[in-house]
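Only a single protein chain was left out; the remaining protein chains are all shown in position.
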Amino acid sequence: MDAALIPLLPLLVVGGTALLVIVLDLLPPRDRKGHLGVVALAGVVMALLVSLGLWGREGRAFRGMVVLDNFALFLDVVICYAAALVLLLSTDYLRRNDGERGEYYILVLLSTLGMVLMAAAADLIVIFLALELMSLSLYVLAGFFRGRLAAAEASMKYFLLGAFATGFFIYGIALIYGATGSTALDRIAAATRAGTRDPLLLVGLGLLLVGFGFKISSVPFHMWVPDVYEGAPTSVTAFIATGSKAAGFAALLRVLLSTFKVSQPDWTVLLWVVAVLTMTVGNVVAIAQSNLKRMLAYSSVAHVGYMLIGVVAGGALGAGSVLFYLLVYTFTTAGAFGVILLLERGRREAVDLDDYAGLAGRHPVLALTLALFLLSLIGMPPTAGFAGKFYLFGAAVRSGYIWLAVIAVLNSAVAAYYYLRVVVYMYMRDTEGLPTGPAPSFAGRLALAIALWGIFQLGLLPAPVLDLAQAAVAPLLR
Amino acid sequence: MSNTVWLIPLFPLLGTLLNALFGRWIGRHAHWIAVPALACSFLLSGAVFLRVWNGETFRGDLFPWIEAGTFRTAVTAQVDPLAAVMLLVVTGVGFLIHLYSAGYMHGDPGYARYFTYLNLFVFSMVMLVLAGNFLVLYVFWEAVGLCSYLLIGFWYTRKSAADAGKKAFIVNRVGDFGFGLGVMALWVALGTLDYGTVFDEVETLSPETATVIALLLFMGACGKSAQLPLHTWLPDAMEGPTPVSALIHAATMVTAGVYMVARTHALFERSGVALDVVAWVGGLTALFAATIGLAQTDIKRVLAYSTISQLGYMFAGVGVGAYAAGIFHLVTHAFFKALLFLGAGSVIHAQGGEQDLRKMGGLAPRMVLTTITFLVGAAGLAGLPPFAGFFSKDEILASTYHRGRLWLWALLLLGAFLTAVYIFRVVLLAFFGGPRMSKEVAHHLHESPPVMTLPLGALALLTAVAGVAVGMPSTQGTAFARFLSPVFPLSEEVGHGGLSAYALLVLSVIVAVVGLLFAWLLYGSRPIKVEAIGRPRNRLHALLLNKYYVDELYGFLFVRPLLRVAGFCARVFDLGFIDGIVNGLGQLVVGWARSMRRLQTGYVMNYALMTLLGAVVIVGFLLSR
Partner (left out) sequence: MEHVTLLMVFGLALLVAGAMMWLPTLLAPRRTSAAKVEPFECGKDPLALPEGRFAIKFSTVAIFFIIFDIEVMLIFPWAVQVRALGWTGYLAMLVFLGVLMLGFLYMWKKGGLEWD
């Protein structure tokens, strides 16, 4: 293999798999597409292994527009885990909902490709390209169940607002180019290091932040989240919540920490406010929800708030804990959505709180699984959620943001209410009407088992992974 | 040795997992998993013990656990002579009781659940003993408490059992609160929780600091080992299945407090005051609980108070600095108290669940094996030579005397007399005299199956020989103390003034025999009037019968005021004030949520406007700074 291509290896694996699936989709059989899922999964797992194998390597490709470093590799792992869990959850789910079409797998792979590219992008234009590749695939995926009104609405809203936010993003790129004469991250950094506070640059940064804010769904750019999460197929919701968020954070961290180091005082204060707003709004509104998917949508907004704390705290510990939390969050959220996706009541997906009444009595294992994921979202030891929050808040305290940590802890307390409500429903209420039951799916169960393993592995032995995460952000802080 | 050590807790853990996960299918075969698991652990403990005997010790990390800033701790295990002895006791007695349980719990609907908990307990207890730092100790300290709670409330459909479980848990929490604070204080003071480092650096602590830490730790010990004033949970804990009472609430878990004080004796010695507190709390508890034991009518409750009393002896022993003696008593007590409980269980089992001494009597001819073994246990408890309890109790008494604690010694001696009285009262009421049970029960009376009598025999044998084997006093201390000497240096006996060691020995025997005779005079020499037992005859008797009204006192002092405060809080403060605030806050939040929901119109243009607004604010903010 050409040495110049090594930095692209994870990308090539995912992209190649996507092309392969396109070809396979054209071949018979026409009606059953389960095997495409297997191929896609194999590709993603391969990319995961390749990323792990490349750990410690550094390199650049396309004249420095794409980089390979530990940061990109760590996020590759997160993204590949997300994609793999989603693919495992998808096959039977699609079949049950009469949505078994090959495009699904192609789009998931292309969107994964976008995410992986985003983690490795070292140029604003490449970031934009990756962002669009990821987003356009997700827009379509959100509306994948064509017959459903809610799905169409979700897809349309996601597309319109996404396009709107992208407009800001690319305007920001233009202004930054105007201010520094380059779109390459390192050259922008070099240009800013010398200069003083250039308003043009700051406006550009602000507009970039709007675009990122939309992708990671921070307040006030979170408005699309509940509608899209609710309307999209649950497997896609899980993917939007985990993969696209990880990719968004990847680019955000790279841009802020390595490129806009000089403006740190500016964006730190800004993100402080955004973090507080994001977690508070997310948690407060989540209380009022009775639809589980909607509740988890707001909860995911709140979790973005927690992760922004790490960005504010900065340094190896702060940024490292964001990466760690992304991994934790991927397992936990994919798991929680996974349980929802497996459950059905009658022929309908079980998304209402009432559907969960008395679940523990009939399906104790599944109820316990969901309860564990929810406990991890609350941040109870010994689940991974605790370790993740511990590191994030600890980083905030270490950097002197005591109040931010206090607000975050208070927020976690508020959050416990709506998560525990689900547990209460499962364990202390009696079922009324049709019983809710799990759909048979081996792959789905496998995904849940992996996610469970993840939250306990990371909860009981967090230190080694945190070390890796801190090593991963080291290239950005040089 | 490292691999072997880790296997000891592994087997019960595996047993727990298997029974927990597949209990539904394993059902009444659960003991085929649990008992062999314990057998393996026991054999391995034996192997480890032999290597420690040859002077080997072990210390190692299983894995690094928490690393946060300067705080680093690992799951560390440490095996020294003390841990080796404890391992043998826990797994050995544990194994016998598992075996016994297979018979006792036979046919219980929660059979698999029972063995799950029991294995989990042994796992936690082994880890507690193996712990090489305070954090691991604390974690498994709580874990054994949890198992205790689960097993006390094992028959959770019975309200009294569920309440007893809660009581045990809450009272223990009071102690553990102190324990937790103690561990934290230790970290603040020394910056480490590792045993070795702590004990090496203990000299750097000021005596006052050491006192605070030691007393906080001892608070936990009081809770776990049911010492004054936190003893009230243990008698109620008898609601659990009898083998559980034998294993957890007599032989192993409740002795964790003694073990902890002995293990951390460097800290207590640095303080000095704390050690005195330990000794006096132990001495007072020993006498106090013994007096209550005189009046109780429930066979298991008598044994429970006896346990509290004997734990008091152990604390008195370690409190005067005779650590080896305290631990030795812990070991012999594990044998004879487990034996007594299992014997009581056998009796209860034979009588279809009856625990009231007033409805027993005359069991001896029908249950010969149980009677003989119970007698051995009683002799051990009362301190009759040559049974184990005689040697260990005498060790403690002699140490107290020789270290000049005459008042304490007198307390303990009086306690020893009472011990002999109450235990032979039980023996006489249960096994001798005329039968007082109903005809139906008498008809079904039977000796227990071999799976139950076998452990009885084994424990009786241990009770009979353990003392002679390792507890013979000599000028170099007992064999047991010599074995433990790497942990507790042999102290030269100070001040041989007053009575000589042999005079003390004889005195102990006399006290025990007099107690025995006294009991016979009251309950054996003439036919018993059942109606008179358990009825208050005079004020003192009423006081004892009602356990000094401690429960009532706590009810009056803490529970009722708490309830009243709670009631006040609930009615006035909570409904009025807090609910006002909460409802207000709630309404605020709901109102907020609603207004935000109104923002969440579902109209894309509104969302887009929001995005635009956000962009303007962000850019404006960045420019205006």
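All chains are identified by letter, namely A and B, in their written order; residue positions are counted from 1 within each chain.
The working rule: a contact is a pair of C-beta atoms (placed from the backbone, for glycine too) under 8 Å apart; a residue touches a chain by one contact, two chains touch by 3 or more.
Worth saying up front: this structure is predicted, and the values here are computed from it rather than measured.
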item: Contacts of the hidden chain among displayed chains; value: A, B
item: Candidates A:Val203, A:Val228 or A:Leu476 - the one touching the absent chain; value: A:Val203
item: Of A:Leu19, A:Leu52 or A:Ala190, the one touching the omitted chain in the full complex; value: A:Leu19
item: Those residues of subunit B which, in the complete complex, touch the missing chain; value: 609, 612-613, 615-616, 619-620, 623
item: Interface residues of subunit A (partner: the chain not displayed); value: 19, 22-23, 25-26, 199-200, 203
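Please note the rule applied: only the chains that are shown with their structure count from here on.
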item: Where subunit A and subunit B are represented by their mean Cα positions, the distance between them in whole Å; value: 48
item: List of subunit B residues in touch with subunit A within their complex; value: 63-69, 589-590, 592-594, 596-597, 599-600, 602, 604, 606-608, 610-611, 613-615, 618-619, 621-623, 625
item: Complex contacts: residues of subunit A adjacent to subunit B; value: 156-157, 160-161, 164-165, 168, 199, 202-203, 205-207, 209-210, 213-214, 219-221, 223-224, 226-227, 266-267, 269-270, 281, 284-285, 287-288, 390-391, 394, 398, 461, 463
